[in-house]
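Can you keep this structure in mind? I'll have questions shortly.
Up next, subunit A:
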Amino acid sequence: MELKNVKIKGIANEDFNDNEYLEDYIKQIEASGVNLVFGKLDELINWGRSNSLWPLIYATSCCGIEFMATAAAHNDFSRFGYEVTRNSPRQADMMIVCGTLVHKMAPLIKRVYDQMAEPKYVVVMGACAISGGPFINSYHVVPGIDTIIPVDVYVPGCPPRPESLLYGLMQLQRKVKLEKFLGNKQR
Partner candidate 1 sequence: MAQQVIFFILAIIIATFSILAVTSKQIIRSATYLLFVLLATAGLYLLLGYNYLFAVQIAVYAGGVMVLFIFAILLTNRPGENIKTELPVRRIAAGITVIGGLAFCAHIIYWNIKRVGELVSQADISPVKLGHTMLGTGKYEYLLPFEVISILLLACIVGAIMIARKR
Partner candidate 2 sequence: MEKIKKLILDTVKDAVIEEKQILTVTVSWDKLHLLAKTLKDNAELPFDFLVMLTGVDRGETLGVNYLISSSTDISVEVILKTDAADRENPLIYTVTDLYETAHLNEREAFALLGIRFINNPDMRRFFLNSDWTGFPLRKDYDPNPELNPVSIESKEIIDITPRIMEVDGKLVEDTANIFEADDYIINIGPQHPSTHGVMHFRTALDGEIIKKIDVHSGYIHRGIEKLSENLTYPQILHFTDRLDYLSANINRHGLCMCVEKAGEIEVPERAQYIRVIMDELQRISSHLLAWAAMTNDLGATTAFIYGMREREHILEIFDKTCGGRLIINQNVIGGVMFDIYNEFQQDVKAFIPYMREKLKEYDRFFSHNVIALGRMIGIGNMTKEETISYAVTGPAGRASGWSCDIRKHQPYSIYGQVDFKEVIRTEGDSYARYLNRLDEIEESLHIIEQLIDNIPAGEICAKTKAIIKLPVGEFYQRIETAKGEFGVFIESRGEKQPWRLKFRSPSMALVSIMPLICKDEKLSDFIGIGGSMDYVIPDIDR
């Protein structure tokens, strides 16, 4: 079975910039082959998952405010089903890390990540969380969250605009839509 283009409602596939990671991922999946029944079921499951990503906000600094702006009236990310922000990591599907991560916080973010229930995703928002940003030379700043927990989507900016956060979240949806739940042999 051939994999179709990943469909995100209202946005053509071409509108997403080149995403080598996803393209490689598609190739990998195509190489392994997909069972027809499992493939269809997977599509349904992924449709459900990708449209119901409940975020856990890990807001440490400025980016948190832009996240709030994304959630509020003007940008309104409830349109895509992200609306149910959960404060308990157990109930969240993705963690949005907004802001710098420092030494003292590192054990805690790891702990919160471990507390989340599978399937879990991490979206990293802002330069500081991606790489340490302007504070990379500091004695107390962790140079990038991916040194501690795995990251699915990076949203660059300082702080990123709500539009770019939404774009990043849609990239995550695209990724989720390609996942294999039943067809995966390792599971």
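Behind the choice of candidates: all candidates are chains of the complex that A comes from, given by their letters.
Here, contacts are C-beta pairs under 8 Å (C-beta built on N, C-alpha and C of every residue); 3 or more make two chains touch, one makes a residue touch a chain; residues count from 1.
The structure displayed is predicted, hence computed values, not measured ones.
This complex pairs subunit A in touch with one listed candidate out of 1 or 2: 2. Within the complex formed with candidate 2, the residues of subunit A that make contact are 57-62, 64-66, 68-69, 72-74, 87, 99-100, 102-112, 134-135, 137-142, 147-148, 158-159, 161.
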